[in-house]
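Note that one protein chain is taken out, while the other chains of the complex remain in position.
Up next, chain A:
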């Protein structure tokens, strides 16, 4: 499915592997959390990615994160916002690999997804056809100010900007 990062649509170097499929030699593969727990990492893969769902046991997710270079977080619909918190938790726990949001998400959520720690979004073809790259990039930059500290918001953080202004004034 089409993949976007902050530069727009990009080729996907990863392959999603059905639970009964072996890994192609030297490929970067994404497997389900269930498969990883039952079978361990697939033999021959060059890099391991794991797909998790919001209802997956947080302990198991944390365990997988320790072994994976990529975590794909599933969204059942764009209105199901649990994945935002899953990403936040993974980043807070120190996961430094690639974090990908997977599901029918919309352009208007791009900035928030990235603010919560996602690097990229993988969306269905039909959605990508309706919302082209220009819309995704424009929506991601429609706000250049935000209030929340501790999130990777686009543009300026208002609280930090105020703090800087205070320090400037004090000097």
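Here, a residue touches a chain if its C-beta (ideal position, glycine included) is under 8 Å from a C-beta of that chain, and two chains touch if they have at least 3 such contacts; residues count from 1.
Everything below uses one rule, namely that contacts and distances are computed from a predicted model.
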Expected UniProt protein name for the omitted chain (select from "Carbon-monoxide dehydrogenase medium subunit", "Sulfite reductase (NADPH) hemoprotein beta-component", "NADH-quinone oxidoreductase subunit G" or "Carbohydrate ABC transporter ATP-binding protein (CUT1 family)") would be "Sulfite reductase (NADPH) hemoprotein beta-component"
Across A:1, A:137 or A:158, the one contacting the chain not displayed is A:158
Given A:2, A:24, A:41 or A:54, the residue that touches the chain left out of view is A:54
Given A:5, A:80, A:119 or A:133, the correct residue touching the omitted chain is A:80
Listed in rising order, the chain A residues that touch the chain left out are 54, 78-82, 84-86, 88-89, 92-93, 106, 108-109, 111-113, 115-116, 130-131, 135, 138-139, 142-151, 153, 156, 158-159, 161-163, 166
